[in-house]
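Shown here is a partial selection of chains from the complex, left in place.
The first chain written gets the first letter, and so on, giving A and B; residue counts start at 1 in each chain.
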Amino acid sequence: MHAVDVVAMLALLQYLVFGSLVGKARGRYGVKAPAVTGAEGFERVYRVQMNTLELLVPLLPALYGAARYWPQAYVAAAGGVYLVGRVLYYRAYVSEPSSRGLGFVLSIAPVMTLVIATLVPALLGKPLLVA
Amino acid sequence: MHAVDVVAMLALLQYLVFGSLVGKARGRYGVKAPAVTGAEGFERVYRVQMNTLELLVPLLPALYGAARYWPQAYVAAAGGVYLVGRVLYYRAYVSEPSSRGLGFVLSIAPVMTLVIATLVPALLGKPLLVA
């Protein structure tokens, strides 16, 4: 198993699922494209997708960046925490936006960790691991 | 020719063109930054750019991910379908948002395909192709 690829693709699939939930919420709350406001219930689902997009953009390069310097298992584990964090974030945001803190922390902390875990060895010129 | 790099960069250029069309639509419909609402015509062009952003985020890692397991020509062909799908999506959305279905399907299907085409061999531990 190529654990980093697996985690990366699961993060993309999870995001695509959030996207399909936005599509369903359009129908359910009667919010027609191009509008993205007008019903609180729709906006919550939409904000989960947008926030996930906002985190995926740094997650993916940091995941593959860290995998060039650290063992694959550690990098994949950080990605696993992110995946769980996003599920908690989705559940919390949809039921009560102000309770989304834990899910947010569990999804942004791995992103920050992976960025730093790439930046520091890159600055120090640590040798690259062979893929 | 490095077909996957070519398709990836064409997808980025296409997206940058959509972005420049949003800039023009700001002037044409009198929507001043930081507003992103206020004129339906502007919002349509803006939503095309946003939706393209939403798809590019999974497309790029999945394109390069799939290229580690499959022949470059197949991966590039999936990217080519995406590029055509986006053109159809843009045309349809600007003229009538509710007709955007075909363009959307033609652009999300290659993304889904490439994600799965990376996930499955990564899970099975299929050997990586040499770049």
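Simple rule for what comes next: contacts are C-beta pairs under 8 Å (C-beta built on N, C-alpha and C of every residue); 3 or more make two chains touch, one makes a residue touch a chain.
This one's a predicted model, so the numbers in the text were calculated from it and none came from an experiment.
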Quick check on the homomer: 2 copies visible, but what's the full number in the structure file? 3
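The criterion applied here is as follows: only the chains that are shown with their structure count from here on.
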Could you tell me the distance, in whole angstrom, between the mean C-alpha positions of chain A and chain B? 19
Looking at the complex, which residues from chain B come into contact with chain A? 37, 40, 43-44, 46-47, 53-54, 57-58, 60-62, 65, 68, 93, 97-98, 100, 108, 111-112, 115-116, 118-119, 122-125, 128
Within the complex, which stretch of chain A touches chain B? 1-2, 5-6, 8-10, 12-13, 15-16, 19, 32-37, 49, 53, 56-57, 60, 64, 131
